[in-house]
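With one protein chain removed, the remaining protein chains of the complex are shown where they sit.
What follows is chain A.
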Amino acid sequence: MEDIDRYIKDDEDIAFEFELQSTPTNHKTWERYLSKWKQQLKNNERTFNDLIWLYQRYALQFREDSDVWNEYINWLIEEQLFSDYHGIIDCYDQAMHSVKGKFEVISIQYLKYAIGTLDIKVIVKALNDTLPVVPKQTHYKLWNLILEFIQSKIIPILNDNAEDSKSQLELFEEIVRNVIKHNTDTTSTEEVEISSNASISELLERYLVVSSKDNRVDVLTMLGSTRDWVSIKRTFEYYLFPSDAYDNISSDDAPYSLCILYLECLHHFGKTSEAKRIKFSNFIEKTYPFSWINLRIMDTELLLKTGQFSQLEKFLDDALAKTKSVKDFETIFALHINVEQAIVETALKVYETADKSNSSYIEELITNHMQYLNNLTKSYAVKLNDFHLRKNVNDIGVWIQRVNIYSSLTDKCSVYADAILRIDPLKVKTPGYLGEFWCSYARLYWDNTDIDSARELYEKALQVPFPHLKDLEVIWMNWMEKELVREGADRVISLLDKALVIPENALARLEQFRNRRTNIPSQSVIFSSLKMWTFYLDLLESAKYSEDGLNPKLYKDVKHVYDSMINLRIITPLLFTSYAKFAKLNNDREKCLQIYDRAVSSFPPTVSYDIWKIYLKDVMELSVTPEHIRDLFDSALSNLTPQGIDTKEIYLLGNTFEENTNGITQGSIAVLLGGARDLKEKFVGSKLELWDLAIEKTKTHFGLEAARPLYEECITEIPCDRSSKYIISFADIEVVLGETVRAREILKYGSTLLPPARNDELWSYWEMFEVNNGDKQTYKDMVKLKMKLEVEMKVDTEHISQENGNVEFVSSKKQKTQTNPETTAAESNPEEIDLDL
């Protein structure tokens, strides 16, 4: 106060001083006094020091009043009177020691200011100063400020600095660089790096003490970001994993992210926590099965960090061998590549600058891992194939891919052998695949002239209990094709003789195999392979054709093959006819007829029709009596025609046969007429063709008059819309015969079969007919008839559509009325007057 004279400048100041002397606790006076000085400050009549002097007097006067301190400090902050934040902090410190009660506002202001400084020590001090003085129920406000600060300011910085932001390769390179440096630099210490974010972690640890359980996960996550591993280990073990027995911990109590954080923390403690880390890693894998990949990556990092490079190879190979999805496989493989690349590249960089006299460690590292990296890149296809085989070892396609990966025959053989030992023939789904696989293996030997080994493999393949016949067929055929080229047909025939031995109970065994009632290997029914029988046949028949003249033994052998196929019921219609033709070629007429008889009775009418055609053609060339042939024709027609088969060809064949036997007679024409009459209505084309032929042959060979009955029958039998041609033709005949009246009557009849609009041809003909042969009256009658028929035979489609059961075209009518309403209205009332009102 001794300096008071320095600050009192006018009477008004003296008046205020007197007033304050008398009433020092009057806030109004202080406020007016300060206000006056602030005005003078603006007018440059005072300095900031003057105001500070007065504010300090005010604050000291009301030292226990937080509002006064607040106003004072806020003014200081506002005016930015201190070059750094320590002056304000000192003021807050002074205030916190002076104020009594009502700490809440100033405490919050203090902490907010401290946080604003971003100085952790200041923040911690502010928190320490404020927490004890505010009521407990207000603590959360202070902690919220702290947590918000950590969340918004600290965590982003920590995360930016964290290793996650680097690529995996960069991270590995950094780890490897540190390890190499450590291993080559004898002066480095062995201390594990401990993070320096201790103050933040300390704050969070303190908060955890008072926070509710609901906030715990968030706070522990924040704590994890500090990378203060000592604090993390201590806190996690206190709150989440109090013991090494993890069995009772659920995924709700320990979220995946926190588990991984804790595991990472244990990694940082190296060997001291190894047992715990392994146990905890197993717990994570069990609780979170999806974590498998992440755990492998973390373990890899640990092996790198601890310099256990030599163990990485086995560790990652084992991991790759346990992958269950392509994604996992690709991830682990990329990880392995990154590891090897990081080691090699980092070691090379270090080697360039290292002391060469002391670089054997690095040289060894480079040599070994260059080799690993090289092997790894080459083995990608094999390892991927391993993965696919792990998923399904019985997938032949994958094995074939594996064979193709290797270029040397030795390697290929080794894959085949491995496959055969591992594949279960009963679990290969696609018929023929495994058989073909065995053949590929045998072909390797055959094509490299190791014929004995190839044959041994083929024979072993034939002993595999394939569930599908196709596999055995493939092997037999493949082997025999090879033998055919090398040894000739006799060797193959001897193999076929052994393969196609028919057992006593052949049909029963086949039935049992087809029904799959028991697990029967396909070897038990190999005798039923049509493919092998036809191959056998081809070999025998080709041998026959190559010789001059017929060979009775060969004929017997071929017959045996065909008969076997017939007895086994595997013969096809084509083979039946081939057999019959073969018998015919060998002049065995009786056998030929027997075969055909058996063939036509063995198949349904649709199939046997084709056999009958060949049969009847062939039988006409054999020395068989006409009666027998006629019987065969009758038999064919009686079996086929009632079954709805278009047997026109057989009628034509019959006609040809009769003509060839007796010439063109009424009998031969009767065959054609039989077909025209008996064929079903749906075969109109065939019926007309037969009528045409019958009429034509009759006209040519028996005269026009003989054709009359045929025409009369024909025009009544055939459909009306196809009749015009026959009516005109019939009328023509009558004209030629001079019977114009009959011709006119025929035309009259024909005209009534169709409406005139659809019968133009007939009406044109009739008109010309009347012009040439009629008179005015007949022409007039014709025209009258036409007009009459036009009226009578008009088809009223609208009327028909409205009849019961028919579809009426309603919508089109409606559309018509809607599209042109004006016209409709006009048509409905043509006299309507348009009034302009």
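As a working rule, contacts are C-beta pairs under 8 Å (C-beta built on N, C-alpha and C of every residue); 3 or more make two chains touch, one makes a residue touch a chain; residues count from 1.
In this text, contacts and distances are computed from a predicted model.
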Chain not present in the shown complex, as UniProt names it (candidates "Exoribonuclease phosphorolytic domain-containing protein", "Acyl-CoA dehydrogenase", "U6 snRNA phosphodiesterase 1" or "Nuclear cap-binding protein subunit 2"): "U6 snRNA phosphodiesterase 1"
Option from A:141, A:460 or A:598 whose C-beta touches the chain left out: A:460
Touch with the omitted chain, as defined above, among A:338, A:478 or A:751: A:478
Sole contact to the chain not displayed, among A:444, A:500, A:568 or A:782: A:444
Contact partner of the left-out chain, one of A:325, A:542 or A:662: A:542
On chain A, residues whose C-beta touches the chain left out of the figure: 407-410, 413-414, 417, 420-421, 439-440, 443-445, 447-448, 450, 452-453, 455-465, 477-478, 481-482, 484-485, 488-489, 491, 494-495, 498, 503, 505, 508-509, 512, 517-518, 521, 523-524, 535, 538-539, 542-543, 546
